[in-house]
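I have a structure here, written as C-alpha cells, and I will follow up with some questions on it.
As you look at this complex, bear in mind that one protein chain is not there, while each of the others sits in place.
What follows is subunit A.
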Amino acid sequence: LAERTNLAGVRHILLVLSGKGGVGKSTLSTKLALALRSAGKKVGILDVDLCGPSIPRMLRVQDSAVHQCDSGWVPVFVGQDKAIALMSIGFLLERPDDAVVWRGPKKNALIKQFVTDVAWGDLDFLIVDTPPGTSDEHLSTVEALRPHQLLGAVLVTTPQ
C-alpha cells in the first residue's frame, strides 16, 4: 500500500540506460530534469547507481542529507527553484569517498527501498538514472517499478 502511495502521484517514469559506462547517462539525466523543469514540469530524479552516484555533485548537493517523514524518505530538493526532487545513495554515505562495496542482494534491497519508500509527491516525470551494465541494479529497478506504468527507456551511447 505504501508503494502505491509513494509513486501514485508520478505521471511518467522514464529510465536512462546504456550498457556502456562513461557515455553521459547521469549528465543527460540531469540536463533532462533541468529542461523539463524549465518547461514548467514537476520533476524527480532517482539515482540508482549505488557504486558511483554522480547526480548529487552534478546538482551541487553532494553535502546534503536526507530525512524521514511518515511516508518514508524525503527527497532532497535541488535546482534553481529547489523544485526538482532527488534521491541518491550519495546522500546516505558518511563520507563521500566511502566505497559502497556491496554484493547484489544488498544492492537489490536498497533499490527496492528507494523505489517504494521515497515520498515523491506529485510529479510529472520521474527520471531514473542507472549504472552501466545489465545486472542487479537494472533487474531490481525494473522489478520494483513493474506495478507502475513505465514511459520507457532512453539509451545513451557515444559513437565508437
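Assume contacts are C-beta pairs under 8 Å (C-beta built on N, C-alpha and C of every residue); 3 or more make two chains touch, one makes a residue touch a chain; residues count from 1.
Note that contacts and distances are computed from a predicted model.
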item	value
Undepicted complex member, UniProt protein name, chosen from "WD repeat-containing protein 46", "Macrophage erythroblast attacher", "Carbonic anhydrase" or "NUBP1 factor"	"NUBP1 factor"
Of A:Met58, A:Val76, A:Ala119 or A:Leu145, the residue in touch with the unshown chain	A:Met58
Where the missing chain touches subunit A, by residue	19-23, 26, 50-52, 54, 57-58, 96-105, 107-108, 131-136, 138-139, 158, 160
